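Below: the structure, in structure tokens.
Only one protein chain is missing; all other protein chains are in place.
Up next is chain A:
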């Protein structure tokens, strides 16, 4: 039990899960400090859910080890189950039952007496703004309501570690913001959260450390700042008045910034990725580039200097982008 002293909520080494020929999880190493939100970022099918299911004792790893607060997920599964809670991609409550019935059912299973379970359910429904829907069957809930009741079901007993597996997939932006608020409130009380997401801005908003996974492997890990710094200082975005001047502008940017220049789908826009590590220097160079463009008679309508987005980080790390059909919501 030496892991107790290290303050790690999750520690895995070489975690592997195969389904037939597919290595869904292919040697994942994670160290999640207690009391933080840890983001696991990756496209559909990267192995996020499989990893979470192994950590939540729902799937048995084929190789490797995982400890939750020092407890082995296979040998001490029961101990682990007592400390974690899981919210899946689908609302994992009973669709045929009402909101109240679901929460009372789970409350009873977690050891609350009849009365205590009722009281706690009513309080949770109230806090989640679901009092009016308490008597309705879950199958009549909207997407946002389902996600709420699912999270409510996960915190009937305040867990030490909460798994949120793509908690906002398929939600509209407004419901998404509300789920984020809930996550922040939960973390503020000391619960560790492992959040999986395919939305870069979600990881950016909530997580303090992020692991990027792709094809069952962790391809990068660190704080948001570290991940962004690893791909360069930032990008210079330029919009021109006249599309015909674009190749000329690209030439100037390439020369002055010594950067890769990308022509955007918009015929008047172009982006230069500045490779220097320090962004202070990038700003200086960008100013110089702007001057050069003006001298060359290129009319610039709009100009901005940005930190690399996690999108760019992802592209740089994997060599492919993150787009999946569900991505529109995130954009």
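Note that in this section a residue touches a chain if its C-beta (ideal position, glycine included) is under 8 Å from a C-beta of that chain, and two chains touch if they have at least 3 such contacts; residues count from 1.
We adopt the following convention: contacts and distances are computed from a predicted model.
The protein name that UniProt records for the chain not on display, among "Cytochrome c oxidase subunit I+III", "NADH dehydrogenase", "Transport permease protein" or "Membrane protein", is "Transport permease protein".
Summary of contacts with the chain left out: across A:23, A:108 or A:254, the touching residue is A:108. From the set A:127, A:219, A:283 or A:300, the residue in touch with the chain omitted from the display is A:127, counting the whole complex.
The omitted chain makes contact with just one of the residues A:42, A:61 or A:88: A:88. When the missing chain is restored to the complex, the residue among A:16, A:34 or A:97 that touches it is A:97. Contact residues of chain A toward the unshown chain are 53, 56-58, 60, 78, 81-82, 84-86, 88-97, 101, 105-106, 108-113, 116, 120, 123-124, 126-132, 137, 142-145, 148, 153, 155-158, 170-172, 174-175, 178, 181-182, 184-186, 188-189, 191.
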